[in-house]
Each structure stands twice: as C-alpha cells, then as structure tokens.
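Below: one structure, written as structure tokens.
Every protein chain but one is kept in place in this view of the complex.
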Amino acid sequence: MNLETLSVSKEGAVLTVEIAAPPMNLLGPELVRDLVSLIKEAEPDEAVKVIVFKSADPDYFIPHVDVTRIKEYRQEAAKLVGEASLALLFRHLSASRLITIAQIEGRVRAAGSEFVLACDMRFAALESAIFGQFEPAFGQLPGGGAAQHLTRLMGRGRALEVMLCAQDYSAELAERYGWINRALPTAILGDFVRSLAHRIAGFPATGHTAVKNRVNAIALAPVEDFRRDSDTFGEAIRGSQAQGRIRDAMSHGFQTREGEMTLARMLGDLDGPSTRF
Amino acid sequence: MNLETLSVSKEGAVLTVEIAAPPMNLLGPELVRDLVSLIKEAEPDEAVKVIVFKSADPDYFIPHVDVTRIKEYRQEAAKLVGEASLALLFRHLSASRLITIAQIEGRVRAAGSEFVLACDMRFAALESAIFGQFEPAFGQLPGGGAAQHLTRLMGRGRALEVMLCAQDYSAELAERYGWINRALPTAILGDFVRSLAHRIAGFPATGHTAVKNRVNAIALAPVEDFRRDSDTFGEAIRGSQAQGRIRDAMSHGFQTREGEMTLARMLGDLDGPSTRF
Partner (left out) sequence: MNLETLSVSKEGAVLTVEIAAPPMNLLGPELVRDLVSLIKEAEPDEAVKVIVFKSADPDYFIPHVDVTRIKEYRQEAAKLVGEASLALLFRHLSASRLITIAQIEGRVRAAGSEFVLACDMRFAALESAIFGQFEPAFGQLPGGGAAQHLTRLMGRGRALEVMLCAQDYSAELAERYGWINRALPTAILGDFVRSLAHRIAGFPATGHTAVKNRVNAIALAPVEDFRRDSDTFGEAIRGSQAQGRIRDAMSHGFQTREGEMTLARMLGDLDGPSTRF
C-alpha cells in the first residue's frame, strides 16, 4: 500500500496501522483517502483479520477534522461509501468483517473520538489519552456518530454531560463512563493490545463474523441515523454562528499543536472571562 | 416568580433552584405546582439555558411523593402536561430545551429518584446522598419513570436488583451502577456543578437542542411507556394491599423526618423480625 499518512506493518493476520499526519494528525482529505485505501485493500484480503490503529504522535491520536477542508475529506469518504459523509465511512468500518482495535495515546476529540468509537474495541493510555466531544462549543451536534455511540455506551445522563460540556475527559474517567473498554498504563498498553490482536486473529473468521453481526444488530445504529447526524452537522457547520465561533477559536490557537494541548479551557473562554467560573 | 417551595436565583443564563418544602421536601401539590410554574416561566425565556436543582435540606433532597395527596399533586401536574401524571411532568422536563442538572445531597427515594433521573445530569455528594426505589416494598411498580430510566442506565440485572430490594444505595454505588453521572465530595460538589452549568450556558443554544433531541431519540422512552407506568402505579396504590402496607409503614414513621432517616431498614422489618436476615 502506498499511503502518505498511515504506516502499515503486517505480522500474521494482524495489520498495525500507525497514523502519522503531521503536524497533529488532523483528519483531512489525505488521512481519509488513506483510510479508504487501507479498508479497500484489507477488507477482501482473507489473510488480514485484525487491524490495530495507533498514533505516531504521542500527544495527538486524531484531534478532530480539518474544519477548513470539510468538503474535500467528505469527497474522499464517498469513494468508499458512495456518500460524502465521514459518519458513513466510520459506520462502514464498524460493520466490516475486519476486527478493529484502537490503541490510544494522546488526544482523541470530536471526529477523533468518533473514529475510535467506530472501532470494535478501544484501549487507552492512562497517563496521556484525552477524550472530548467539543462540537457543542460551536453550537453543533457531533456529526460522525458520537451521539449514536455514546448514548448507547454510557446512557442518557453521561452522554448529555459529555456532549454538552465540551470538556476533556481522562482515560480513567472515560473507562468509568464506558467510552473505552479499559484504561491501561502506557508501559503495558502496547503489549496488551498486540497480544489481544493476535489471540483474536488466531481464532476462526467464522466466529468473528457471527459475533460482529449479532452485536451490531443490537448495538450499532442504522445507517439512516448516522446519515441524519452527518447531514445535521454538515448544514450547521456552514452557518454564520459556527463559522464565527470557529474563526474566533482559530485566533486563539484552534487547529494548532500548541493551542490544542489545552483546548477545553480555550473553548470555555471563547466568550471572554465573564463566562469563566 | 412567586413560589412557596422553591427559591430561585439567576446568574447569567443559569437558574439555581433550591427546593425548600419543610419539613422534609415531600413531593406534594405545592411543590408540583411550583415546579409547573417554574417550567412554564423558564421554558419560553431564552435568557435561561440551564437549571440547577438542589435542596435546602441537607438530609432530604426529595424523599418521595406525599402518599396522602396523590390526586392533588397529579392535578397540579396536569396543568402543564394535560394529564394527571407525575411521570408525564417529569418526561416533559427531560424533553425540554432547558438543560437540567441535579445537585444531590440527602435522600432521593422513589419519586425523588425519578425526578433526578428526569434531569439531564445528576451529581451527588459522596458523604450524604442516598438513593432508593422502595415502591416494591408496597407491592408497587415505580410510577414516575424509574423502570424506564434505570433499566436503560444500568441494565437488566442491576435495575431488577435496585427495584426489587427497596434498599438504600450510597452515592458511590449509585455512580458505579450508572444511576448518577458522578459522586463527588461535598466540599467540591457545589463549585463543580456551578462551573459545569455556566460552561454549558456559555455555548450556543442550537447545540443544546441538537444534542438533547438526538440523545432523547435514542434513550428517552416514549410517552406511552411513561403513561403506562404511571397508570399502573395509580391503580395499584389505591388497592387494599398497598394501602394496608402504607398504613403499617405510617405507624412506623413513614413520611416523617425521623422515621425516614433509616427507611430501608424499616421497610424490611414491616412484616416483623421473622423476615429479617
């Protein structure tokens, strides 16, 4: 595979995919294009059973989409799913016969969180992983499936909290809320995920498919619901309110490595210190 | 607002509502009437985005309904929702555009628990909050939505346990079971909730509405289910079995401040020490 933003290694039936899209792994057209290529190649290849996703950047797994290139990355998604929607690309991954595991260090916010939610399992570094759905700080519904997944994983009260307050959540709290499978010390995370991936890959594919089909029938929302969230996001993000807030955030460091180290605080201060408590 | 049992203060777009219905914050006609007035006034007022509910009584948030005045408080609820049902009043609150946060100290049992379950988020004092659904001790299904919410929040096994055993649950266990968002030390609870409320209120209302609509579409039971639970409760509570057990409980301190400090134990002893293990 000739990929610009993903570096892929294969060991047995396990692909390990490292996301490397400097400076901060924003989800833009290049990364989406490469994800599409990866899925298109791996899905029909029966020698591949499990994919582990991790990041080459210790501070950022995927921080969110590139808000300046929404139309472009959506068109890349369409090349796999036939519709210009990241949500449908993510749902495709959830419904795939491939077993996907996210090994999370650094920040996964907004569509980054939605990407790991689309994976079949999520394990995160206790010391460094940070989770957030900050779209409501821009007056937006998360468009890539967070509402679908988080509500089912953590229930109404916690899902409302997470999506309304646009705060950062530690790996420990993310585990307690059900956002991820488990938070593990960084020192053992890699070995744990590698061992799990190879263990699963050692079992027959018929079991994988049967289990995924049955679990998805119960817990994966229908395509229409992902499409509706995606459309709602796509329309609102073009509005003057969202664009105004994004410009304001940009002027405070949004979409920069430095500025997003403490993004949750910055978003809380957008309207000035009068709203800070 | 001219309210007898609620004291309301406004700071920015956040209303803080303190429940003060001595001697123990029973949910009777006065408190329901005031809740209806509050909602009627706040809902169309775009200057209000978030409501925080707390209690003026450190031992009781809301212990349960006044079982001697069921018909009266139901009629107050009808003034907002058109039907004499507390469950439908609570569901109205869940479906409202207003963001509601319960800051819980003291006892929330039966309809008190159902009130906080109807709020969008629940944070409770580690040291003092106590949770219970004791209706089955009177042979009753909880009528205000507990079955709908608890089953979805904590799953079949824990919901059955909680509703069948009529026990008291600490804030720590309530958090572990998903009954509440989080249990926090009393010393920081107030600041945490105030900060959260103002943070959310600082974000655009369009995001609030989009998130609540989507989460409710997934996790808030339909009106019919609340109505059915409400009707089941309303019919059974008038029966001779329930009335007999209520009279018995009354003679042991039910609906008194003192008697309900250890209500769970008292309910377990209603049929005499032979059933105590």
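We call the chains A and B, going by the order they appear; numbering starts again at 1 in every chain.
One rule holds in what follows: contacts are C-beta pairs under 8 Å (C-beta built on N, C-alpha and C of every residue); 3 or more make two chains touch, one makes a residue touch a chain.
Just so you know, these numbers come straight off a predicted model, no measurement behind them.
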| item | value |
| --- | --- |
| Residue in contact with the excluded chain [from A:V81, A:L220 or A:L267] | A:L220 |
| Candidate in contact with the missing chain, chosen from B:S37, B:S85 or B:Q140 | B:Q140 |
| Contact with the hidden chain (one of B:A78, B:L126, B:A236 or B:M250) | B:A236 |
| For chain A, the residues touching the chain missing from this view | 12, 99, 119-122, 149, 152-154, 178, 180-181, 194-196, 198-208, 210-212, 214-216, 218-220 |
| Those residues of chain B which, in the complete complex, touch the missing chain | 135-141, 147-148, 151-152, 154-161, 163-167, 221, 229, 232, 236, 241, 245, 268, 270-271, 275-277 |
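We take it that only the chains that are shown with their structure count from here on.
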| item | value |
| --- | --- |
| Centroid distance [mean C-alpha coordinates] between chain B and chain A, Å | 35 |
